[in-house]
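Here the structure is laid out as structure tokens; the discussion comes afterwards.
Just one protein chain is left out here, and the rest sit where they should.
Here is chain A:
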Amino acid sequence: MSAPKTIPKDAQVMIQILKDMGITEYEPRVINQMLEFTYRYVTTIIEDAKTYASHANKSNVDADDIRLAIQCRMDQSFTSPPPRDFLLEVARQKNQTPLPLIKPYTGPRLPPDRYCLTAPNYRLKSIQKKFLFQVSSSAGRISVPRLSVGAVTSRPTTPTLGTPSVQSVTTKVGTPVSLTGQRFTVQIPPPSQTTTTKPTTPSTPAVSNVLINPSLIGSKNILITTNMVSQNSGGESLKRKHEDDDDYDTL
């Protein structure tokens, strides 16, 4: 796009402002930024003022409305940091408490779970019994449900089959899950699992619930559960089952 022969008036105003403030070197994008800001700010204020005027049942927008609109916007978007004496006071109070002692050997030192971003950010719906067969066929694959905030990589594990009482997440059923203090969670009982994707025979109705997703992050999480698939013949206790995407869609 070629530059227009004459710069629009608003842009000229911006250039003049920059010159008045003594700014001599600036990228050309700055003018555009300033124009955009001005436009956005003014329209926001005027729209707000219109709202206030209509709220006050006035037919015209007048100076008071504009003033109110400006003030509300200032308090909302254009706040400035607290004044110095306030900060000094807050600092004085905060600095009085001694530094907390560090507990040894606690693994990754993170704040309590509710202040971390490591919790699962989804919940699973329960599954009806009739979907049992379809689902179980997909069992056996190991998932890598790693949870990351914002990442789309995790495939949800589903509660397979089973008892209608199963709800999402975290129910511990059957054998308790042991959490080791290690970093990467863990566990779940037993044994022999091969991570291969050998599908289990569909004949395992007994599988019950739930699964959860272990979030591998940080150590505290987790959960998991078990499966009671001990009924499964030989070693296919599924620790986790996955659901295919399409299965999930049918729910």
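By our rule, a contact is a pair of C-beta atoms (placed from the backbone, for glycine too) under 8 Å apart; a residue touches a chain by one contact, two chains touch by 3 or more; residues count from 1.
Convention: contacts and distances are computed from a predicted model.
Per the UniProt record, the absent chain's protein name among "Prefoldin subunit 3", "Elongator complex protein 5", "Transcription initiation factor TFIID subunit 5" or "Exosome component 7" is "Transcription initiation factor TFIID subunit 5". In the complete complex, the hidden chain is touched by one of A:T6, A:S59, A:Q76 or A:N95, namely A:N95. In the full complex, chain A makes contact with the omitted chain through residues 20-22, 74, 78-88, 90-91, 94-95, 97, 99-102, 104-105, 108-112, 115-118, 142-151, 183-188, 193, 195, 214, 216-218, 222, 224, 239-240.
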